[in-house]
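Here is the structure we will look at.
With one protein chain removed, the remaining protein chains of the complex are shown where they sit.
So, chain A:
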């Protein structure tokens, strides 16, 4: 069973998709018909004893309310004169707000001054630190440059006895004049066995090598050599 709404009528039940009931009467744009002469008020029914009671009660009530309006007006005027009215409250609040703003401003000023002092100190500190760092960096740089300059100078000095295109001829002649012998052996006791200085210019043809010429240690170990031993 489907429960129909209270305003159900034939019109509503016959409506398809639009289930909303239309507004009562004609659209507001249309004028009322000629038959309608005036607007009729339909008040709801009241019990007769209620009507009588309400009449005298209403008269008394309205009278009382009118007097009370005057009483309230007088009260408000008295308050205004005494200095506790709305305007006075508003002014009081404004003054309070101004006072609070002034206090806040003062506090802000103090904090600002303190902050400025603190920041100045910190600024000076940071400045000192920065200068120190810069100094250190500069010193480091100086040391590095000195070191590298010394290295370069050392290299230049080392290159003094380099063989270049200019001293090629003389260095060759010098080397031939005083040859260095690297061909030597050394035994555990520290005895050096050197080949004799070779001759600059070979005279005659050298003999054919027989045996291991470099093996000088194969000779007998003499007692005299034992004194010269160095323990390695």
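Everything below uses one rule, namely that a contact is a pair of C-beta atoms (placed from the backbone, for glycine too) under 8 Å apart; a residue touches a chain by one contact, two chains touch by 3 or more; residues count from 1.
Quick note on the criterion: contacts and distances are computed from a predicted model.
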item	value
Name of the absent chain as recorded in UniProt (options "Small ribosomal subunit protein bS16m", "Histidine-containing phosphotransfer protein", "WD repeat-containing protein 74" or "Importin subunit alpha")	"Small ribosomal subunit protein bS16m"
Sole contact to the chain not displayed, among A:70, A:110 or A:166	A:70
Per the touch definition above, residue among A:53, A:96 or A:119 touching the missing chain	A:53
Footprint left on chain A by the chain that the document does not show	28, 50, 53-54, 57-58, 60-61, 64-65, 68-76, 86
